[in-house]
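What follows is a single structure, written as structure tokens, with notes after it.
Presenting subunit A:
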Amino acid sequence: MTPNPYLFIVIFVGVALVFPLIPLALAWLWRRFFQPPKPGPDKTSIYECGVESVGDAHIQFHSQYYLYAIIFLVFDVEAIFLVPFAVAFTGLPIGAFIAILVFLLLLVEGLVWAWGKGCLDWEH
Partner candidate 1 sequence: MSATVQTLEAIERPPVSMGSRLEGELLEVSMGPQHPSTHGVFRMNVALEGEVVRKLKPVFGYLHRNHEKLGENMSYLGSMPYTDRLDYFCSMTNNWAYALSVEKLAGIKVPERAEYLRVILAELTRLQNHASLLGFLLNDMGAWGTPLMYAFREREKILDLFESLSGSRMMCDYMRFGGCRCDTPPGWMERAKQIVDRFPHFIDDLEQLVVGNEVVIGRTQNVGILSPDLAINAGIAGPMLRASGVNYDIRKVDGYGFYPRFKFRIPLGEHGDTYDRLMMRVLEMRESLSILKQAFEQIQPGPIMNPKVKIRAFRPPVGEAYGRIEGPKGELGFYLISDGGQNPYRYRVRPPSFVNLTVLEDLCLGHTVADVMVILGSVDIVMGEVDR
Partner candidate 2 sequence: MESLEQIKARAERAVSGAQIAIVPNPGPAQQSSLLIDNEHAFAVARFLRDDPTLRLDFCSNVTGVDWLDRVVKKTVKMKRLVDGEEKEVDETTEEKIPGYLEAVYHLYSMTHKHGPVIIRIRTRDRGDGARLPSLTTIWRSAEFQEREIFDLYGVRFDGHPDLRRILMWDEFVDYPMRKDYREPDDYEWEPTPHDEVLEKAKRHYTQRPELDGAEKITAGGDALNR
């Protein structure tokens, strides 16, 4: 009987889950039986080039970094939408092509606006 078409995906997900777990399990067994962990105040201290780190890293960053992150996020999500379109690209009629172009146009228009507003130019 022909295998269920989704069987491949189930095997794929199974291997994908098991594959990282094996080394983790090995590490845990090793830790349990052979090498006891020895954490200490100095070992878990923050490494800063050999010097005791002073101050805190959770500080208020300049807003420019936030704007850059947002713009990156928009185009990241856009790429996710493009992937299924690109996979099925050959079998799609012209209408789908036009629809994806409109989708792209909207996002690029957002980028142009941000660029014009000066969010991208980096001043020291």
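How were these candidates chosen? In short, all candidates are chains of the complex that A comes from, given by their letters.
We adopt the following convention: a contact is a pair of C-beta atoms (placed from the backbone, for glycine too) under 8 Å apart; a residue touches a chain by one contact, two chains touch by 3 or more; residues count from 1.
This structure is a prediction, so every number in the text was calculated from the model and none was measured.
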Among 1 or 2, touch partner of subunit A in the complex: 1
In the complex, subunit A residues that touch candidate 1: 46, 48-51, 53-65, 124
